[in-house]
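Note that this complex is displayed minus one protein chain, with the remaining chains in position.
All chains are identified by letter, namely A, B and C, in their written order; residue positions are counted from 1 within each chain.
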Amino acid sequence: MSKNAAQIKVGLIGTQFMGKAHSNAYMKLPHFFDLSANPVLQAVCGRNEANLNKLKNQFNWVGGETNWQNLVNRKDIDLIDISTPNDLHYPIAIEGAKNGKHLLCEKPMALNTDEAFSMYEAAEKAGVVHMMIFNYRFVPAIALLKKMISEGKIGEIRHFNAVYYQDWLVDPEFPYLWRHDSKTSGSGAHGDMNAHIIDLARFLVGEFEAVNGEQKTYIKDRKKPDGSGFGKVTTDDATAFMARFQNGAMGSFLATRMATGRKNFLRFELFGSEGAAVFNLERMNELQYFSREDEGDIQGYRTILVTETSQPFIDAWWPPGHIIGWEHTFIHQFKILMEGISKKEKVSPDFYDGFRCQQVLDAVEHSAKSEKWEKIEPVDRIK
Amino acid sequence: MSKNAAQIKVGLIGTQFMGKAHSNAYMKLPHFFDLSANPVLQAVCGRNEANLNKLKNQFNWVGGETNWQNLVNRKDIDLIDISTPNDLHYPIAIEGAKNGKHLLCEKPMALNTDEAFSMYEAAEKAGVVHMMIFNYRFVPAIALLKKMISEGKIGEIRHFNAVYYQDWLVDPEFPYLWRHDSKTSGSGAHGDMNAHIIDLARFLVGEFEAVNGEQKTYIKDRKKPDGSGFGKVTTDDATAFMARFQNGAMGSFLATRMATGRKNFLRFELFGSEGAAVFNLERMNELQYFSREDEGDIQGYRTILVTETSQPFIDAWWPPGHIIGWEHTFIHQFKILMEGISKKEKVSPDFYDGFRCQQVLDAVEHSAKSEKWEKIEPVDRIK
Amino acid sequence: MSKNAAQIKVGLIGTQFMGKAHSNAYMKLPHFFDLSANPVLQAVCGRNEANLNKLKNQFNWVGGETNWQNLVNRKDIDLIDISTPNDLHYPIAIEGAKNGKHLLCEKPMALNTDEAFSMYEAAEKAGVVHMMIFNYRFVPAIALLKKMISEGKIGEIRHFNAVYYQDWLVDPEFPYLWRHDSKTSGSGAHGDMNAHIIDLARFLVGEFEAVNGEQKTYIKDRKKPDGSGFGKVTTDDATAFMARFQNGAMGSFLATRMATGRKNFLRFELFGSEGAAVFNLERMNELQYFSREDEGDIQGYRTILVTETSQPFIDAWWPPGHIIGWEHTFIHQFKILMEGISKKEKVSPDFYDGFRCQQVLDAVEHSAKSEKWEKIEPVDRIK
Partner (left out) sequence: MSKNAAQIKVGLIGTQFMGKAHSNAYMKLPHFFDLSANPVLQAVCGRNEANLNKLKNQFNWVGGETNWQNLVNRKDIDLIDISTPNDLHYPIAIEGAKNGKHLLCEKPMALNTDEAFSMYEAAEKAGVVHMMIFNYRFVPAIALLKKMISEGKIGEIRHFNAVYYQDWLVDPEFPYLWRHDSKTSGSGAHGDMNAHIIDLARFLVGEFEAVNGEQKTYIKDRKKPDGSGFGKVTTDDATAFMARFQNGAMGSFLATRMATGRKNFLRFELFGSEGAAVFNLERMNELQYFSREDEGDIQGYRTILVTETSQPFIDAWWPPGHIIGWEHTFIHQFKILMEGISKKEKVSPDFYDGFRCQQVLDAVEHSAKSEKWEKIEPVDRIK
């Protein structure tokens, strides 16, 4: 923990799963990385006071707010961390940018492409640092693969096949939540889970050209937790799509919460002219890699245990073979963010990436309705 | 080997990979299963005399023919085994049916749905036993899964995701073959490989309702082996499609010969309301199975090593843990065929299954051109 | 983080790998578990000032000491955490007990059984809480297995086969360290790595009756890092042994730093009359389990992903499928320690466990010299 580091005062909005994961990451970050600026857990914000106080106490947040407008207007906040339900990302980001706050936003970025672009534009105009949470880019195994791709180890990519499997909606007794209402969440498995694998595809393969999708809700009514009958599920349990990439690769994608027995199984298989790779988030410390350069008789997929000091982010942690957990991905991402804010430099992935991801999400939804391929309009970064 | 068994005289057309696999199966079959009728390796047929003689000698076929018409007209042949390039399936089957021969046909059944239906119709009219080679139905692990599905262990099926990965076309130096010419082979990876996973889907999930596909040829010209320059590749290196099943399940399919590092990797993942299963042909003695019935705290995918006497087909072979190979699938299938012919009973999968598979294959091709979902017309069995 | 919790002021001795791992655990613990007493990072102690200051700053330790005697005499310290080289465990523990400090000690406990027993006796006489760091008992998958064993799911245990594989000594250029000198470290792979799997055996199977071992140093001289020539390696690169347990189970054990390609691969296989289990530390979120109770046809080893809220320790962390890392094991263990100190109750594993483990370690060394089976003398807990 660097004593001479500047301070970046964080205002976190959202007290649930992501609120907890982010709090942990802010807390741990300066203990493992020497930064030019350290995060300060300045204020956390949530509508539900019980939840708010729980998280505030759990991580020693200095202050608390129940109204995000208040938070966004506070002078003592440098960075707004938007970890709310999806419908609030847009108003908070716009207001935050207006107030000159740096912005960190959970995925999916917005309820639609227009919102996402406006957020991107607002952040750019405000000159603030903006970042999208696509934390799986910061899994060491995936960061290593990115490096290998840059070095030509995979060659021209032909296929990117990704699935994101969870199973918590298989149980018909699982209750009706905000996530089942398209008004608050925009979509179901699609926005929540496909957002991750779409971003990984953009990171590893390149931009999408067109998509063709299919959405499905298997269980159409679920019991409300308050006993007031059933709620109508207006979000997707599963969304699949095919993709064409600008560089000629073919893609297939599936996010589903109906994948019985799979808990958080994000797998991609990437095939190139020189090599191939397979990754599975449930074994996130491992990368499977095949090289056509290996001696002919003894080729095979090798399991790289990505826990070596020379591998991305690992030197902050433990000796070889001592695995890290899911939570570490946020710490890695927040390191990049703190350095960016401190040095007033752009970071990656940013709101442009969030917007581009949102375009794909939206195009998939349109294609599911139009039953046709939908193009992803190329939009350049704002200069 | 039953001494009192009747004899079924086989005429095999095709001397390549499948000719060899089938010859082995005919030879081994009566040594491991007690049948009411045993196959006799009566005559093998191939245009290339060197190849013909090689296979004839290798497996002690009684006779040889270089012209399939001759073979189909021979009185001493009971069963015609059609293991030729795909464009010959139709004329041979039609002629064989005309001559009252029982018919066994390699997949894909035909160059198109019309041909396939005519073959089915001809075989039915002729009253012969007809069977399609979909040998993966006879992998013990898959036969076991079929039984588990019938017993309700999987429940209502929501997802069937299948890939068939090979990599022999990744090498740009791989030469131009008949398989690269749509006139002789109909299609590339699609007919050859998707035919298998389409059939498994029909076997395990049920009938298709509609499909939406995409086809791609990555390397468009390949050197002719005779040194006469390049041949234009008119078949697909890869074909992907999404599917809707009549029972509401979603499907995703991909066959590709560009899956660097994968040799014969056919994997499917099947998710249901009560359980789930995963299979991979490269580990074909294993079935992964998840049951929601297992005690809550200790659920997980289990690896069933399908080598127990009580499991399908295994009691003919070796004690538990002594694995069988790919070639055994044909022996299992041929057992069913011999019994069917002997007892003059219909067998499964038959030409109806071949035709229904061909419908799906064709619909995928059409959708790849139309860029729309294509329906699979429901066609009942001929009564 | 419980605001009303009492405070337990920790004095940590040792600034290397374990110093860092423990510091992280003290820091994180109160943020994830509601405790009746929270640890305070009061003072850290190390001989090397640079290392001391680095760790002190990294984790915001309140104070620092370069002399452990000073630390042990400080009034403001409740708990002494002994994470030093092995030769210092004994004097520190004895002095700590004398001063009425609670004691936490890294494995292996001591340089020999006599030291270990004296430490146990001293701690008991002083009436302090004492705990041995055997953090792998606190891997959720292993804690779950312990529960399953108690419930009878494994039955009478017949085999416990454990290996601990690392490969950092395969490189002949790896330099000479204190770990290569038996005077400071007692032993090499044996004390460091076999201590873990011996403890897991005692935890899961029961007490040892006799052992029969073999030790080996493959590379006998290594370059000193200061350039002053070669140091003679007087510790083992590898130690293997067979074991007899009091309950009739057979055991096999191997710890080696010459396991090329293995980084921190601790695997055990446990076979019982009713079930079996396999665990591998490099995939520590998973437990393989086989039950003879499963339906006959479809038995198999299942992979339990131990990330469910209902599984040990997990409800403090993340939703299903979001894996935790190696570092979390310390947090779980420290939770038990804090509660023990707060409630003035004995904790497990304690110095008795350390002593019993040391007996086995010593007996293995003796047997390697005597080339005979060596008995483990049964010694009861001090009443």
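Keep this in mind: contacts are C-beta pairs under 8 Å (C-beta built on N, C-alpha and C of every residue); 3 or more make two chains touch, one makes a residue touch a chain.
This structure is a prediction, so every number in the text was calculated from the model and none was measured.
In the complete assembly, the contact with the undisplayed chain comes from C:F290, out of C:Y90, C:F203, C:F290 or C:W317.
Of the listed residues C:K54, C:R74, C:H159 or C:H366, the one in contact with the hidden chain in the full complex is C:H159.
Per the touch definition above, the residue from A:Q58, A:Q311 or A:Q333 contacting the chain not shown is A:Q311. Across C:V233, C:A259 or C:I376, the single residue that touches the chain missing here is C:A259. Although one chain is hidden here, its contacts on chain A can still be listed: residues 144, 148, 153, 287, 289-290, 294, 296-305, 308, 310-311. Where chain C meets the chain that is not shown, the touching residues are 158-159, 161, 163, 165, 167, 170, 212, 214, 216, 218, 238, 240-242, 244, 248, 250, 252, 254, 256, 258-262, 269, 271-276, 290, 292, 299-301, 371-373.
Contact between chain B and the absent chain runs through residues 1, 3, 17, 21, 23-24, 27-28, 31-32, 57-60, 166, 168, 262-265, 281-285, 305, 307-308, 317-328.
By definition in this document, only the chains that are shown with their structure count from here on.
Looking at which positions face the partner, chain B and chain C present mostly the same ones, since more than half of the interface numbers are shared. Ranking all chains by how far their C-alpha centres lie from the centre of chain A, first place goes to B. Spacing of chain A relative to chain B, judged by their CA centroids, is 41 angstrom. The centroid of the Cα atoms in chain B and the matching centroid in chain C are 55 Å apart.
Residue positions of chain B with contacts to 2 or more other chains are 299-301.
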